[in-house]
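With one protein chain removed, the remaining protein chains of the complex are shown where they sit.
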Amino acid sequence: MKKTALIIIAVLGILLLRAAEDLPSWGDPQSPASVHLSNYYLEESYEETSVPNIVTAVLADYRSYDTLFETVVIFCAGITVLLILRRTPRRWPKVISPRPNRPGADIILQTAARLLVPMMQLFALYVVAHGHHSPGGGFQGGVILGASLILLALSYDIEMALHRFKEKFVLLFSAGGVLLYAAIGLVCLYLGRNFLAYGAWADLLGISELAAHSHGMLGVEIGVAITVLCIMFSLYIDLASGGDLDEGL
Amino acid sequence: MSLEQHAIIIILAPLLGALVISLIGGLHRRVAYLTLVAALAVSFSSTIATLSQVAARAAEGPLHYFLGDWQPPYGIELVIDPLNALVLTMVAGVSLLVAIYSKETVRRESPDRLHHYYTLFALLVAGLLGITATGDIFNLYVLTEIAALASYALLASGRGFAYYATFKYIIMGTIGACFYLLGVGYLYIKTGTLNMAEMQAFMTRPALLHSESIRVAFILIMVGLWIKMAFFPLHGWLPNAYTRTSTTTSCLVAPLMTKVSVYVMIRVMFGVFTLPYAYHVMGWNTAVVWLASLAIVAGSIGALAQTNLKRMLTYIIVAEVGYMVGGAWLGNAAGLTGAIYHIISDGLMTACLFMAVGAITFKTGEINLEAMRGVFRRMPVTAAIFVVGGLAMIGIPPTCGFFSKWYLLSGGLAAGHYGFVVALLFSSLVNAVLFFRLFEIGYYPLFDAQSEAGQHDKVVVAEAPLSMLVPMLITAAMILVVGLYTSRIVSGLIEYALPAGLKL
Amino acid sequence: MMDTAPFLAATPALAVATSLVAVPLIAISGRWPNLREGWTFLAGAVKLLLVLSMAGWILAGHTHTYDLWEVLPGLMIRFKVDGFGMLFALVASPLWLITSIYSVGYMRSLDEHAQTRYFCFFAVALSATIGVAFSGNLFTLYLFYEMLSLSTYPLVTHHQDKEARGGGRKYLTYLLGTSIAFALPAMIITYMTAGSLEFSAAGVFPAGTSPAPLTTLLLLFLFGFAKAGIMPFHSWLPGAMVAPTPVSALLHAVAVVKVGVFSIVRVFTGIFGLELLADLHLNTLICSIAGCTVLVSSLMALSQDNLKRRLAFSTIGQLSYIILGVGLASKLGAQGGMLHIAMHAFGKITLFFCAGAIFVATGKKYISEMGGIGRQMPITMTAFFVGSLSVIGLPPAGGLISKLFMVQGALQAELAWVLVIYLISSLLNAAYFFPIVYQAFFGSSQEAQHQGPRQEAPFCAVLPPVLTATASVVLFFFPGIFLDFITVFLAS
Partner (left out) sequence: MEDLFNYIIGRYNYWAAIILLLIGLYGMIAKNNLLKKVIGMTIFQAAIILFYVSIGDKRGATIPILDHGHGTHQAIEAAAYANPLPHVLMLTAIVVGVSTLGVALAILQKIYRVHGTIEEDEILETIDQ
């Protein structure tokens, strides 16, 4: 196996090295990748979407369809892990006890986490909501939100975190986030435009088309954030406990 | 809904179906089942609508659907031409049938978490349909990953040894997908676009035509896809992964995944690269066709050695992938027509056989060749369906399997590639041996040591439930119908799907 | 020039479909054997009438074409009725009726299992046979050819025991294997080089096609249609004798093997064209291959003790006679070869019927046990005698006529050495048939315990051989019944 692997990577390495000769050098402003689509986005996107963060504009508007499926990928992973690991009904009933003094419980850690979690969540909301003006967006915000819950689960235990955010809701919201995204697109479809053409929202909301694009993106980002939050949390609790949802790591 | 929206409905229906199932499917298993069937039925009817639309205007070029109303190349578009309209219809149709079929099997195989299973089922179909419909080379990657992730979960639902097989598949699948992604990266650097049509337009520039990095991109993408479609010698993961898993999953995954990968290969060869590029600049034709011939022979021999019915079928898939790749690389119209036609016909045949084997396993609880014992008496309808599928695999007219062989053989002969011709004939003969061995086991109930002549009259007919029989019957009927309508399919659709420069 | 035909345009398709329609009817009436066989007879009669309704039109020198369906662009499922097809259909459809009578007698006397399945597949096989007879192009012919291979498999393996399994395996391996490995590529190559698979007297190949690929193609076709039993692809035929006797009788004296020969003759006359064969001296090649088969199979027949196996080897030889005759590529030879399809069919089916009748009545399969049997079953053995006369080619049975034509054909084609083959093989034929007849009537049977009273098989099993034996004699005096169709066909 090792020999085969060496041969394969040798062949691949030679191929890639040879190909690299042909590629534009690093940071070349004239490389085809940096002039064709890129310039269009840089020059026109603000005119067309009124969103200054061009990455967000491309992500959530020009290539919104991609991003929808990106969210679906996350959702899919969450369900996959659930399907593989979770076993219902539990084979043996769990003795539910608060276990405040379980070994490893650390009062400093828990207090710090208590303080940190709301700050994280607040910041995450900012990242989501301000994503089209500054670096940020649904994925980033969602991950921070998820991390706040994971922090809770790490410093206390999974049961405590689940007590705050029930698994039922985790599943509900993860599908709900994608659904929110898809629904925003579907309304456009319903209003006679193409799927995900946010301009259609203009009449509905009584705003200009440009603003509709911006609002559409915001809505979409919120949907993404919800899904990412839920799935990050779900992935953690399932993987950390092997699907048993007990104390975890 | 206006006519143009059908293109997106095809993909949205299973996607929304998946979301709805995961939201309310937990209430009752019937809700999950019915939602899935309804979603796929909507999707399928949309594919039919698109197919007829495309067929009506085949000469005028493909249908375009701009997502978010953004003009390509700035936005993503769906492009539906005769080629993928056909594949879409096949994928949506087969998955609908498998969904109907799955009622009893899923209930038995994954009783808990049933709605999660169905969610992933729908997502897999959405992914496959999306792959087929898209006109954007990066969007294709995203959808490939959805299909892949969903298929990992579905394949792992076989429990036990299925996990290891699935793990191998994850590793191989990720390598394949990453190669594809890397190839796309090279293409993007050199062209600056992600839209397939525009990329193809750029590809005629002499600077790109002989660029080393474009060549590497082509190699990477092809190898990536070959891993995904289990093309010899990169097929090692497939038999285990498809055998160990549950009946429903193998019925869904086996007919569709490899076929869609083959479609993507054809699409990339002629929709992103150009015909002269794929055939002449690369100059790989002979080598790839030889490899395909080897794939056919290896798959056939592998199938002969199996005692597990499902594993035998998976080796046949390996051989069939050789058919399609070989056909696509022969470099003439007949070969490519055969490859495209075989995507459709092999999808149907594989679905038919896997479903029939699934039904037999469902009733007997066995998966070895012995499960076939006396099946003609016990399950006459299932057995008849199995015979139709088997005859199609052998290539008996007028099943669709015959006509794909007809075109592939014509292509091989026209290209003067006799190795491929011999491999095709060899695999037909091997299939004949394989299937008639099974028919024979099913046909002779008397060889049991204990059972004597005359006792076979007492065998109780125990057919599979109706929810399994009906989709199987439809699939078997479609094998014949597609065979009989070959002329319309070829002259009405596939002919327009061939790249300019290749004409029948 | 063409008047409208005095029958429906779709008549050939209907004739093919008749017995297919009967299949579900037979299947659902499985519980009432009389009703079930009623369907069989009804379908047989309707089919015969449909075939006959076209006979006059064909004899008047017309042909009739009917396109059923376009399968591949430019390639139809096409039915075409001409003299040769008509000849074959006229042989097959009445013999189906007679065989059906015989089947009833045979199957019921032996109380065989799964009779419904048997009659169903019998009907499918007949459809396929008529389909081959009326095929308008090679593609349609191939379609029905494969259909016949598959539908006869359950018939051959009817007994579902170990022997049947072996025979069935061999049967399919040879028939399906050769048709996929040889005939299919040959057909595709033909389509690619000639652009057409339609039968036409002049052949489809454009003038100037180089002879080497043509020779290869010819060989591929010759061995691809292995139903014709050309050596070395003959051994399925004795193997298939495990089938119930009516199956052997109809399918292995008429339907299956004749379909093989018919297909090859169609390829000779319709795809290559006799002139091309003669011009390229391919007739020598064909004659040597077929001639070898004739001689070797006759020798092998001599050593068989199982009556049905002996008949099977005899069939192999006689089939090659036909190919030899047509392969001479002379007009008289072709006439003789085609006529021999009919003559041999009536003669050989008589012999099979008799073998089955003996088995039904006495349970004997081996020739060595049959001493003195003629005294027990005089009617059966008389029919047997007539049948063997026809196969050997002695008056007053039809076989002589076709042999005479073939001998003349050999002279016409200036291939005198073929005469020797005919001569030797006729002697061999006599050598393996006459001892049976002699033993049967005059043999001092060592198994005298069977010297009981007359012990004929049931009426249903005796009537058919008598009918076919009579037909053989009638054909000797009126060969025109079939010869006219051949004349019409060769004249076109």
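A, B and C are the chain letters, set down in written order, and residue numbers restart from 1 in every chain.
The rule we apply is simple: contacts are C-beta pairs under 8 Å (C-beta built on N, C-alpha and C of every residue); 3 or more make two chains touch, one makes a residue touch a chain.
None of these values were measured; they are calculated from a predicted model.
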Message: Among the chains you can see, which ones touch the chain that has been omitted?
response: A, B
Task: Taking the full complex into account, find the residue in A:58, A:162 or A:222 that is in contact with the omitted chain.
output: A:58
Statement: Against the hidden chain, subunit B presents residues 138, 141-142, 145, 148-149, 152-153, 156, 160-161, 163-164, 166-167, 170-171, 174-175, 177-178, 181-182, 185, 188-189, 194
Field: subunit A, residues in touch with the chain not shown (by the definition above)
entry: 1-2, 4-6, 8-9, 12-13, 16-17, 20-21, 23, 25-29, 31, 33-34, 37-39, 41-43, 46, 52-55, 57-59, 63, 66-67, 70, 73-74, 76-78, 80-81, 84-85, 133-135, 139, 235, 238-239, 242-243
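FYI, only the chains that are shown with their structure count from here on.
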Query: Think of each chain as a node with edges to the chains it touches; is that a line, ring, star, complete or other?
result: line
- request: Calculate how many whole Å lie between the centre of subunit A and the centre of subunit C, each centre taken as the average of the chain's C-alpha atoms.
  value: 74
Query: What is the distance, in whole Å, between the centres of subunit A and subunit B, each centre taken as the mean of its C-alpha atoms?
result: 31
Query: Which residues of subunit C are in contact with two or more other chains?
result: none
Query: Which residues does subunit B have that touch at least 2 chains other than itself?
result: none
Contact footprint of subunit B on subunit A as seen in their complex: 15-16, 18-24, 31-38, 40-41, 61-66, 69-70, 72-73, 75-77, 79-80, 82-84, 86-89, 171-172, 174-176, 178-179, 182, 186, 189, 192-199
Statement: Listed in rising order, subunit B residues that touch subunit A in their complex are 2, 5, 8, 12, 15-16, 19, 22-23, 65-70, 73-76, 110, 112-113, 116-117, 119-120, 123, 126-127, 130, 136, 138-139, 142-143, 145-146, 149-150, 152-153, 156-157, 163, 186, 188-194, 211-213, 215-217, 219-220
Query: Quick one: in the complex, what on subunit C touches subunit B?
result: 69-73, 75, 113, 142-143, 146, 150, 154, 157, 160-162, 165, 168-169, 172-173, 176-177, 180-181, 184-185, 188-189, 191-192
